[in-house]
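Sharing a structure with you now.
Just one protein chain is left out here, and the rest sit where they should.
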Amino acid sequence: MPFVKRDVTAPGSTGRRAGDDLAPHDDGLASHIAALGSPDIEVRWSAARALGGRADAVPALATALGVEQIARVREAIMTALMRVGDEASVMALLPYLRSQDAAERGTSIEALQALPGAILPFMAPLLADGDSDVRLLATELARNMPAENATQLLCRLLEHEQHPNVCAAAIDVLAEVGTRDAVPALQACAERFAGTPFLPFAVSIAIARISDTDR
Amino acid sequence: MAGSEAHGPRAVRVTPEDVRRLCEFLYRRTGMLFDDNKRYYIDRRLVERIGATKSESFQAYFAVLRSDADHEIEQLINAFTVNETYFNREEHQLRCMTSDLLGNVIRGKRPGESIRIWSIPCSTGEEPYSIAIWLMENWRLVDSYNIEIVGSDIDTRALKVAAEGIYGERALMRLSRDVIGRYFQPVADGEHQIDPGLRESIQFTRANLIDPSEMARYRGFDIVFCRNVLIYFDDSSRRIAAENLYDCLGAGGYICLGHSETMSRISPLFRVCRFSDAIVYQRPEADHDGR
Partner (left out) sequence: MTDVERAAAPSRRRILVVDDSALVRLYYRDTLQKAGFEVEQAINGIEAMEKVLAQPFDLAIVDVNMPRMDGFSFLRTLRRSAADVATLPALVITTEAGEQDLDAARAAGANFYLIKPVSQQDLLRHAAVLSGAPP
């Protein structure tokens, strides 16, 4: 047989890399946090991963996120924050909704979307933000919420929203999670934007999905 | 459209719009596309799952599905995919390995160096043994390198079965009689056992994709087969598993997913690579800032 069997589970049996010495269960919070500032990409990557889910690391993770240049380390920091999932980590992620960088916006949405409970208190202000891009992205955050919450938040938005793309985003989420209660707001939206591209179509699809269902 | 399953006094009605909503959700979540031809098949499984979850309506069921309570997404997908494991299950990926991946892998290696291949989850062993047999049958350089094949799973009972290496006719259906003759011995009840030499060459270990301390022991892999598991994880676990797998791969190492899985629903860490037999993913050779 040309195959070699080696005991992979023995520590040090395969090439270890910088950062491996930071064993994940080592409770050296301070050393991991210091490592977040290392010039070595691997060390920062390992540190971010080791700090995943640690509420006491949130301030350091938030700071690191603000300066990290390497895409995969940014992803690891966002994962670490997502795993904490508390109010502080939500607040650390929220500023990235306003990022000029589409990739950063996308990752922060992905992380926040996974925290429907933690993000709920922030939803009303986000959906009323002065920046239409922020309102637009915030509609996505309702997608993983219980149907009643999502419907209530997005209908309130639709009642006053003037920006067609924000309405479009809200309608997309309602088409998936909306309850019957969304129909009036949707119809009003279609009337407000009658004769414009896309929105009347989107509303008709959403209403069909919401209405043609049992109960 | 009638689809109904009676449980108690009330039959649950599923409408075409319900099915559209469901298919759109599944597509967004998993990348699996159900066009009109496949819809009927979904309808029936949907009604089954509504009954199995004791949901009183499609709405109630959809809420269960959206929250993935009790792994309902996996249950639903299992209801309409064929889940048997057998040898050479996705042969096009094995072909890709010998036709393309290994050629790239050895570019950085001297003869005699290690090539590390990982099957995780390996379940009852069909995949790692398939890899080994395929290499011996199809790779002319199989003797020129120290090839390590590791099979890992979270299920220790499956690992015991894998170590034993006994399989029935159905599992071997894709293998020719010649190949079976070369690598298996017949045992009781019409089953076949992998030859002891091959059995002893594969390392079987318990590993949990989401546990960083367990995963930290695995480094420097050139090819990882991680099929039909990531897509069932929740958002956070998918990211953690992807980061763990990234770490377990060497720079330029490849990862192969299940045929209806896509990294687009899992992680941006990997590059998409096209080869004639398969699309696989690669840990980039070098870091970049993503811009």
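A and B label the chains in the order they appear, each numbered from 1.
Rule of thumb we're sticking to: a contact is a pair of C-beta atoms (placed from the backbone, for glycine too) under 8 Å apart; a residue touches a chain by one contact, two chains touch by 3 or more.
Please read all numbers here as calculations on a predicted model, not as lab measurements.
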Ask   = Which chains here would be touched by the one that got left out?
value = A, B
Request  = Pick out which of A:A169, A:C189 or A:I210 touches the chain that's been left out of the picture.
outcome  = A:A169
Request  = Check each of B:A11, B:A69, B:V187 or B:V272 against the chain that is not shown and name the one that touches it.
outcome  = B:V272
Message = Tell me which of A:V8, A:I77 or A:A206 is the one touching the absent chain.
response = A:A206
Key: Absent-chain interface as seen on chain B, which is shown   = 24, 27-28, 31, 262-265, 267-268, 272, 274, 279, 290-291
Ask   = Residue-wise, where is chain A in contact with the chain that is not depicted?
value = 102-103, 105-107, 109-110, 133, 136-137, 164-165, 168-169, 171-172, 175-176, 196-199, 201-202, 205-206
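By definition in this document, only the chains that are shown with their structure count from here on.
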Key: Averaged-CA centre spacing for the pair chain B and chain A, given as whole angstrom   = 26
Query = Which residues of chain B touch chain A in their complex?
reply = 12-18, 20-21, 24-25, 56-59, 63, 66, 114, 116, 132, 135-136, 142-143, 145-150, 197-198, 200-203, 205, 212-213, 216-220, 234-236, 239-240, 243, 246-247, 267-269, 287-291
Query = Can you list the chain A residues touching chain B in their complex?
reply = 1-11, 13-17, 20, 23-25, 41, 49-50, 52, 69-72, 74-76, 79, 82-83, 101, 103, 107, 110, 113-114, 144, 146-147, 175-177, 179, 208-209, 211-215
